[in-house]
Every structure is written in C-alpha cells, then in structure tokens.
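Note that this complex is displayed minus one protein chain, with the remaining chains in position.
Chains here go by letter, A and B, matching the order in which they are written, and residues are numbered from 1 within each.
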Amino acid sequence: MSKNFLLGVYDDEQPVLKAVNELRIKGIRVYDVYSPFAIHGMDDAMGIKRTRLTVAAFIYGVIGCTLALSMMIYMNIFDWPINIGGKPAFMGPDFIPVTFELTVLITALGMVGTFLYVSRLAPGIEGNLIDPRVTNDRFIIAVEIKNEEIRRKTEDILKSYGSLEIRERVTEK
Amino acid sequence: MAHHPTEFKVEHFTFDDKLRKTLITLIVVGLVIAGLGVFMAWKGENAGHDSHGEHHSSVVEQNIPSALTSNETESKAEVAGETEKLQGEQTTDSATVQATETHVAEANTHSAHAEGHEGGHHGPIWLKRFWANILLNNFYFIGIAIFGVFFVAVQYVANAGWAVSLKRVPESFGSFLPVGFVLMLLLIPGMHHIYHWMAEGVSEVGHPNYDKIIAGKSGYLNMPFFLIRLALIFGIWILFYTIMRKLSLKEDEEGGTKNYYKSIRTSAIFIICFAFTLMMAAWDWLMSIDVHWFSTIYWVYTFAGLFVSGFVATVFFLIFLQGRGLMQHVNENHFHDLGKFIFGFSIFWTYIWVSQFLLIWYANIPEETLYYVPRFLGHYKVLFFVNLFINFLFPFLYLMTRNAKRASNSLSTIVLVLAFGHWLDLYLMIMPGVVGENNGFLMEIGFFLAYLGIFGLVVFKALSKAPLVPKNHPMLDESLHHHI
Partner (left out) sequence: MIQESAVRPPLVLGDKTYSQMTEDIMKPLETKPNLLWFGAFSIAALVMTMGFALIGYLFVTGTGVWGLNKTVGWAWDITNFVFWVGIGHAGTLISAVLLLFRQKWRTSINRAAEAMTIFAVMCAGIFPVIHTGRPWLAFWMLPLPNVHGSLWVNFNSPLLWDVFAISTYLTVSLVFWYIGLIPDIATVRDRAEGLRKKIYGALAFGWNGSARTWARYEVVCLILAGLSTPLVLSVHTIVSFDFATSVIPGWHTTIFPPYFVAGAIFSGFAMVHTLMILTRSIFKLEEYVTMYHIELMNIVIIITGSVVGLAYGTEFFIAWYSGVEYEQYAFLNRAFGPFAWAYWTMITCNVITPQLFWFNSIRKSAVATFIISIFVNIGMWFERFVIIVTSLHRDYLPSSWAMYSPTFVEIGIFIGTFGLFFTLFLLFAKTLPVIALHEIKTVLKTSGEKYKQAAASRVEKGSAGESPVMPEISLARKPQQETEI
C-alpha cells in the first residue's frame, strides 16, 4: 500500500514546534519530525510517550547484578573454593567491585542494544532518509495525507508558520 | 510545561507566634524526654552498679595495660588476636563463635572504656552519654548549617542558575552557625568525658595514665591547640556566612552585577577555607573520639554524610514553606534536581563508606580494625546494617524513578527517613567510642527534638528577615523558568 506524505521544510526549530503543536490541536496526527538535533520539548509537542527504556535498563541491571553474583559464588565458593590463609571462601565485600562492573556493563550494552533495535538502527542499514539536509540545517514535518481535507488544513498550518517549501512524497510499503 | 511570562512577586516569610510556640513546645517536649532519658540512664546505672561496674572495671584492668599502654608491637599482637576473627567468623564452629563473641564484646568494652575509664575519669556512663548527645546533635545541625553556606558558594562558583530562586533557604541555615559555636563552647566542660586524650597525664611519661600512642599525637591533640582550632573553624565559617549573606542582601537593594561577581570570588575563597576547616572539624570533633584509630578518608566521609543531610534539610524547609503557600515558583523541576542530588550523594556517601570499610576489612590490620570491631561485629552490629539500609539501599531504590524525585509528597518520605539516617550515621560514629555498650535512644531522641526546635527557631527567624527570593540575582530568570 502506498502512503502519501506532505512535508513542510523549515530552517529553524521554533516554528516547527509551533506548527507541530498547532497540528495536534487541530487533531492532525504528525507522522514524524526530522531534525539535525534533538529539539527540547518536541516529544511533548508531538505527544510522544515517555520511552520505557529506563525500565529496560533497570531490568538489565538486575540481570547483570544477579549474573555477576551467581557467577562469583558458583566459581569461588561452590566449584573451587580457594584457601587463602584459612579465610572463608565467601568474602562478601570482595564481590562488590566485580558485581558493580558487570551490572554497569550489562545494563549499558543491553539498553543500547534495545535502543538500536526499537529504533531500527544497525550497521549498514539503509535509513529511510527523507532529505539529506535534515542532518545539516533543515527541519521537516511529515504528515500522512489520508484525504483532501487533511491535506488542505495541513498545508495551511505549515505555511502559516513560514515553511520554506512544501512537498509531497509517496512511499511504497 | 507551559508557563507564562512571569509576573513575579517578591515574597516574605512571616515568623508568626503560632509557629514560634510550636517550636518552643518542641524544645520543651524534647528536653523533658531527654531529662527522662538522663534520669533512666542514671537510675539504671546506679541500680545495677555493683554487678555492672565490677564487670567493666575488671575488663578494663585485664585488657588495658597490655593493649594500650605497653609498647606498640605487643598491643598489635593483642588486638590482632581479637580481631582476626573479623573475617573468620563464618567458618568457625559454634564454640569458636561464642569465643569470638566474648572476645569481641571485650574488645568492644575495652576500646570504649579504655578511653573513658582508664583516664582517671571514672565519670558515670550516663554523663558520658549526655555529653555525647550534645556533641552528636551539635555536629548534626552545625553540619546542616555549614552545608547551607557551602551549597550557596558552590552554586556561585559553578555558575549554576537553577537553584537561585530557592537559594535563600540554604543560605539561612548559616544563621545557625553562631548558635552552633555557643553550643560547642557549652560542650567544653564535658569534653573530657568524650575525648580520652583530654584526660590528665595521658601524654606524661611515668604518669599512671600515660599512653604512648596518644602522647605521640599530643602535638596536635592538646587542649590549647584544640580550642584555637575550634575558634578558627567557627571564625572562618561565621565570617564567610556573614559576608556572603551581606552581599546577597545588598544585591537585593542595589541590583546590578557587582555583588554577584563579588560573591563568586568570596565563594571561591570560602570553598578552599571550607576544605581545611571541615577536615579539622572532622578530625577534632569526631575522629579523635577513637583516639588510637585513624583513617585518611574520614573527613571525606564526614563531608559526604553532611551533604546528604543538608540537601534533606533544604527539601524539608521548601516543603514546609510551600505548605504555607510560599515559594510556589519552586516547582517539580527544582525538586527533581534536589532529588537527584539526594540520590547522587547517597550513592557518593555509600561509595566513601565502602572505600573506608573495604580497605580496612581487606588489609585487616589491628590498628585499623579496632574501629569496626564494636560496630561490625559487636554490640552495634544491627545498627551498622540498619545504617547501610537506610542511607543507601532505601534512597537508591526509592529515588530511582523520575516521579519519586519530582513530587514533594514522595520527597517528604525520603526527607524523614534520611534525616534520621544520617543522624544514625553520626550516632554510630560517636557512641561506640564514648559509651561503649551502654547506648540507648530515649535521651537521644529527646535531645534531637530539642535541637530541631532550636534550629527551627534560628532558621525561621533568618528566613523572615529577608525576601524569600534574591530578586536581583542575574540568573533568577533562568531559575524561575527552570525546566528539565
């Protein structure tokens, strides 16, 4: 099925924010906004829900912590206790550093992996780049056009905030 | 996230009679409880005097001469025998465990009583406990007071804008410093109950109280120098508090940026002075209780704990003022940042805690482990873990989510818990060295409440004397529009 998009191109982030806000107020769903950097407040303006990556990070942390502790306890206490000057094999405080390091490692790798996966980022992937200028100095609002009315309304709003150009783009999916 | 161009009204806090009465009642109640506590302690001691006292003195007699007054190598061997079980407890059978416990108990009493009793000051325990309480609460509230000044100074040096609109709150904590000074002076008559090195003749060769290790330290630990340092510490703190407060109030009147830049310079100098004075304060007032013991990280540890309780106090006063309809411009974003600081510094405190404990535990050298014997293995074992739970695990898990840091409701829980937590931390730093196993909580709670009342009286008075917001601070606008 092919999808029809209307793209409004801007050279500053302020009008983009205002336009996105206005579109939402008028009940038009903004498909996406493309920008060269993260615009503070855009997630609120577009109504993007807070990501749950923080929860994922916590879970990875718990996994990392458990793995580290069970590894050390298994290796140094159950499988092959080392006799160091007659001291007990279980020396709690000694396990703090490695537990911490592995927790951090697994949290970081797990969370970044999850981020790349949900954002469809991977080495060698052909990104769906809408315009090469969005990685430089252009800001593009993309609205999916389902009918003529939406097209007209969107065009008006995009124009009223001073878009440099308005284009159409059809994607095959 | 929406906000409106600010129509900002400068607010004033009025210290009304009702609040004053409440605080005075708090002080009275606190003193009554404390008095009751003192009475109970006194009575308990006298009732059980025969058996108890005998036991203690016998322990002291057995252990002290060899451990503390003979030459170093012997004393090392002695304590080593007692403390090597630090790491060995797990593997021993029940008989040995019992033996260890007895050992530990002895070591415990010995480290505590040796220092108090042996010095020719067979002062009653309840009196020691009384003075220890004064020291504990003095340090706790003086710590919060100096934190206020330090926090404001750091904000200036770091060019931080976010906290400007709430800076008058920590700033006003500094007004407690002169009161704190007086309270420290009041402690002087009782100091010899707390600090064993103040006992007569400890550094006099041939005197029955002679203690070689303490004698070695007498170049630093002697009464005149101690008092000079005490005066110096407070002199510097009060001086800088006065200057910085004055500059801030002048800025309210005059506007412009002259006072702002002056404040930055003053703050930079203060921070340097603060480092030295805090270091001395930690060594003098706290570390020298366990006079044989030493740890280089100790002042960092003291600093970390004081920082958390300072942030906690800041949040407490903010929530209180908001409850009176003031300081409404301090919104969830500011609380979020304060929450992050509490979270971060709780972890920092734990980091320093672990650094000190782990290194001493790992190396297992008797000169050092003697500090942890009563705390980690002995009488204070439970409180030792409670301390870690309250000051690390609880804030770590509780403050992890974004919402917990942003809502003043959830922050007030953490304020209550951590305010107690870091008081308990100080309790564990002071009590084992002063009263040994004869600790308690009734007198302690009473004094804490009384001090809280005094601190409230002083700080509220300071708050009422100036506008709640530094209206001409050049970064005020950033703070009012703080959004994260």
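Keep in mind that, in the parts below, a contact is a pair of C-beta atoms (placed from the backbone, for glycine too) under 8 Å apart; a residue touches a chain by one contact, two chains touch by 3 or more.
Please read all numbers here as calculations on a predicted model, not as lab measurements.
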Of the listed residues B:Asn46, B:Thr257 or B:Thr413, which contacts the missing chain in the full complex?
-> B:Thr257
Would you write out the residues of subunit B that touch the absent chain, in ascending order?
-> 1-6, 72, 157-159, 161-162, 212-213, 216-217, 220, 257, 260, 272, 275-276, 279, 283, 294-300, 336, 340, 343-344, 347, 351-352, 355-356, 358-360, 362-363, 365, 367, 400, 402, 474-475, 477-478, 481-484
Touching the missing chain, which residues of subunit A?
-> 11, 13-14, 17-18, 21, 32-43, 45-46, 48, 50-51, 53-54, 57, 71-72, 75-76, 79-80, 82, 84, 91, 94-95, 97-98, 100-102, 104-105, 107-109, 111-112, 115-116, 118-130, 132-137
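As a convention for this text, only the chains that are shown with their structure count from here on.
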Any idea how many Å lie between the Cα centroids of subunit A and subunit B?
-> 43
Which part of subunit B faces subunit A closely enough to touch in the complex?
-> 1, 87-91, 354, 357-358, 361-362, 400, 402
Subunit B partner, complex, touching residues on subunit A are 41, 44, 54, 58, 86-88, 90-91, 93-94, 96
